[in-house]
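Selected chains only, in their assembly positions.
Which chain is which? They are A, B, C and D, in the order written, and residues in each are numbered from 1.
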Amino acid sequence: MAANSVNAQVSQDTRSARTRRSRFSDKVANSVFLICAILVVAIIFGVFIFLGFNGLKMFQDPAAKNFFTSTNWDPGADSPSYGALGFILGSVVTTLLATIIVTPLSFATALYLTEMAPKWVNALLRPLIEIFTGMPSVIIGFLGLIVLVPWLTKVAAPIAPSAANAGVGWGAATLILVVMVLPTVVSVSMDALTAVPESVREASLALGSTRWQTMKSAILPAASAGLATAVVLGMTRAIGEALAVGMVLQGDTHLPNGPFSLGWFFQPNINITNAILNYFSEASGTERNGYLMLGFVLLIISFLFICLSRYIASRSVYK
Amino acid sequence: MPLVSEAARHMGEFDPTKTLNTSAGTKVDVRHTNFFYGSKQALYDVSLPLRERQVTALIGPSGCGKSTFLRTLNRMNDLIPNTRIEGEALFDNFNIYDKKTDVVLLRQRIGMVFQRPNPFPKSIFENVAYGLKVQGKSQKFIQERVETSLRGAALWDEVKDRLNTSALGLSGGQQQRLCIARALAVEPEVLLMDEPCSALDPIATLKIEELITDLVKDYTIVIVTHNMQQAARVSHFTGFFLSGKLIEVAPTANLFERPRQKETEDYISGRFG
Amino acid sequence: GASTGGTPSADNTPTATKSGTTSKINCVSGTLGTGGSTALGPLVQAAAKSYQSQCSGANITTQLTGSGAGLKGVHEGGLQVGNSDNFVSLKKNPEYSDLTDNQVAVVIFSVIINKDVTGVTNLTSEQLKGIFTGKITNWKQVGGPDLQIAVISRPSGSGTRNTFSKYVLGGMDESVSGANHSTAKTSGDVAANVQSKSGSISYDTIDFAKKNNLTTVKIDGQEPTQDNVKTNAYKFWNIEHMYTKGAASGLAKSFIDYVKSADAASLRQQYGFMEISALSSDALAAKTPKA
Amino acid sequence: MSAQQQISPAFADQEQQQRVAALRRLVRRLHLNNSIASTVLALITALSALLFIAIIVKLLIDGVPYLINPDFYGTDGTGVVGPQIFNTIYLLVFSEIILVPIALSAAIYLVEYARQGPLVTVIHFAAETLAGVPSLVLGLFGYLVFSSVLGFGLSRLSGTLTLLCLNFPVALRLFEDALVSVSREQREGGLALGSTKWHMIRTVVLPAALPGIITGIVLSSGKVIAEAAALIFTMGSSNPSNVYTLNPMISTDNLTIHIWFLKTVGAGTIPEHVANAVSAGSAALLIIILLVINLGSRFLGRFIQRRVMAA
């Protein structure tokens, strides 16, 4: 038995000295890594605290109490008004509308690509979709300005209240958002569909169902949680989109007058990000905090979206 | 002979040797089948008649091609790209392997149960009703057939009070019986089972084995298993695969007790695998 | 007819400012963030370029964000020099009392219209009020073609906009809102928009108007010329400031001195600015807030 | 026993035949529905694909003529993007140098050291939330903290730190995936030989995860290159005369900010056709860079994989 020999004893002692030393470096590494990991928590806390603290400070000004109830944002007036409902409405309307357009398009595309498409179609489209998920938003905004806006100006002029401005507004913003968000939703939906185990497809096909029946009755329901997450993620992106949308909105701080109409989509209009982008850098006092408050509202909305998608994902059958 | 008699003693009431019918008709007649995954050949000249209302067991070491063979019978291998098949499998006057064969129809007539229970993430009822809905049956018909099928799969009593709860909440053995019920619901003529018990505990295994012995009264059954005792317990005929070749097929007792091939003997005496 | 572009009178020879006695720049190296007024922007950018080419150790940037943003930037520390077309209003922003005024030039603005609007060469203050409050919506109401007026304005922090409200609209803020109104972010953006948007009207510096071949109109019969500004007959002009936090020092001081200096006189002229010293005392008093 | 090969008489049975005939009719209808649905799906996909392809083609057709002109890459003057390219690369390198060690350390902590528990859940939740924060909002945060409170002003440094906040969760996620993909067997193999955890991580996990780590770096690079909204409030949108310096305290732009600048705040400062030319050229350049990054990350990952495996 080797371990009983003197030799082995000596080598064991050097062994343990060595392990003691390496254990120390193990501990040091551990704490350095821990600090880095905690940093992520620190940053998100910082974001909430800095925006929340500065944003909520605006409510020290009694004029700001109509923030969520009025659409009148007029900080420069003699009796200033800080109603942000118009901005919020702009973000919500364009986001919802874009989502309504994107959802069926992306589900169909994802289904086709994961379940039916020949290899070469996938080889062509998947990289394309990936590139578009990382597409700089200013490029889409640039195209929006030089292609979409002139085209809409022509097409929408008859139904727009002002022919010269028909190309800008919620309509253009919605279409921009569709282009911005579609690739993300397609790509996440494809992940959700591929996450459905092959056994589900096999089970369905083995029962004598067609491909379409398999998709409709087996794959889509099985992937529903993942697909819902994809949509929520798309909404998160849409509501926070700034530059591309800002480039085609061109509104000031006011919602159009009068009852809501289709015309609202084809005239200069507003949303949260455009307000921040245009006015934050010059604003002071309550107004400045107001834009930070708008940022905080965006933060809360995206936070709620994240919570929602986590909740949905937690209910998903397949991860 | 120890293996089979052991098994028979253990199983008691359902001894397949009693229901063996060596002159049963051929439900599916597989002739000279070669199968390729890309350039890799997985089946070599396999010929095997599947007897009507009998259980045919397929045994052999891992990777010998049992599953591949089974999946040729309902063209499940079509799902794998770059596969190729040669030979023929006659079923009701047509060749299963034929390009023109309607696989949807084929799969409605030849059902399958998989190695790991794979219920849909839906309710128990919806699982069994799935194939019927595919066929567009009426609600009333479905209602009735779900019950019959669950009874047929010996699951009815255990689940009748919770038909609308998720199938994923069932135990492994119950899930596997649910999958069998699901396959039975569309009234296939042949039932293919790929190691249906390998993910199950002994008691659940026993239940499934009982069920098979019961189902064979109405169905032609092919079962893949890596458990020789299981083959001995439930099957009338056994085929032994090795490296993609069907070495030997014979009535089960004969194969285990008087194997004609050296390889079969080596395998069943545990020298490899 | 309407004069195209502003015509800074060339006969106005710059008089040397107090600090500009030597032609050598007092180079200071370092990093300087300036920003704010987009009306003053082109001059600051050009001056910065020239300064940096002579003083290689200096890095000067100029953000085009609007006068309001310039003041805020220098107050909050994002910038070291905040350019503004207006005096700081301590009534509106008491916290800006920490800012030091450095006046550098005089800017002349003008009302500009899109080329589709023919036959309009003069607008009265009343007409402009009507247009910029949304009461007048068609060019034919002011003698032009039958064409909808598309009003383009600047965000509220714009010095150009504030000057326009205060001295053209008589202290009244613009209040157009609705379909025929849109906003442009900067002086340059205004120019680009007026150029492309049919029936549009806005306000901008005469330099941007000229460089983009835009039509300027007389206000109450007065042309936007230096002569009219000198006497304050034409009201749409203002004094350009480069604010610093506390007294200017280091690179900021050196650079501001350069912008004001005789060396930069040709730049000021090139970008359509007038010398402060050229103003009549009446004119100067009209724009300077009473202490 | 293989003697009688006769076909079973069972299907001669009348009832059986009728059943099969009924099934056959049913299946024909199913096939029809299937074809209709397939066609609709294919058409919708074609529509989306056409949209994407049209955008790419438009950008390339508009932009490539400028791209192939060497003057476009000039280092000084109007209508050139030399400074923007340098700034983009500067920002890329600077932010990756800060990001990679931090995010990799955090990923190592989460995958290798942390016990499953509230802390890990909190960190993951924080990362997920941070990843969902709109970049404009992070821009506001960066302005408040880095530009104002810490006094870095509008500078490359403020911009880089803001990008760190933006990219941290993304890189963390990718690095975690890379580490997790190293099989448990590999780790156990190292530990079972009596190495400490940190030694095992260095010698077993990190080399094996290298392809995934590289992919993570490349993908986060794509985000740095594409980002503009988070930088406008923190880094600004203008350049000093000489951007070719490593000075982190100067304010600069990058390619994406420049496009935004030219079409918005900077519109009218240079002639429109020049602005459009530069924007189109820059957009095409960005597209090509992203394309290269996308394909490159796969290729590089695979290449390194091969190298690692063949070591």
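The rule is short, and it goes like this: a residue touches a chain if its C-beta (ideal position, glycine included) is under 8 Å from a C-beta of that chain, and two chains touch if they have at least 3 such contacts.
Quick caveat, the model's predicted, so the values are computed rather than measured.
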- Task: For the entire complex in this file, put down the subunit formula using the displayed labels.
- Result: A x1, B x2, C x1, D x1
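Here is the rule we go by: only the chains that are shown with their structure count from here on.
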- Can you name the chains that touch chain A as well as chain B? D
- Contact tally winner between A-C and A-D is A-D
- Task: Could you pull out the chain whose C-alpha mean position is farthest off from that of chain C?
- Result: B
- Task: Compute the distance, rounded to whole Å, between the mean C-alpha positions of chain B and chain C.
- Result: 86
- Could you give the separation in Å between the centres of chain A and chain D, each centre being the mean of its C-alpha atoms? 14
- Please report how many Å separate the Cα centroid of chain B from that of chain D, as a whole number. 46
- Message: Multi-chain contacts only, two chains or more: what residues does chain D have there?
- Response: 27, 30-31, 264
- Considering chain C alone, which of its residues make contact with at least two other chains? 65, 73, 184-185
- Message: So which chains actually touch one another? I want all the pairs, not just one.
- Response: A-B, A-C, A-D, B-D, C-D
- Per the touch rule, the chain A residues reaching chain B in their complex are 119, 197-210, 213, 217-218, 221-222, 317-318
- Task: Would you tell me which residues of chain C are touching chain A in their complex?
- Result: 65-69, 71-73, 75, 93, 95-96, 148, 150, 153, 155-157, 173, 177-185, 197-200
- Residue ranges of chain D in contact with chain C within the complex: 143, 147-148, 151, 153-155, 236-242, 245, 247, 249-252, 261, 264-269, 272
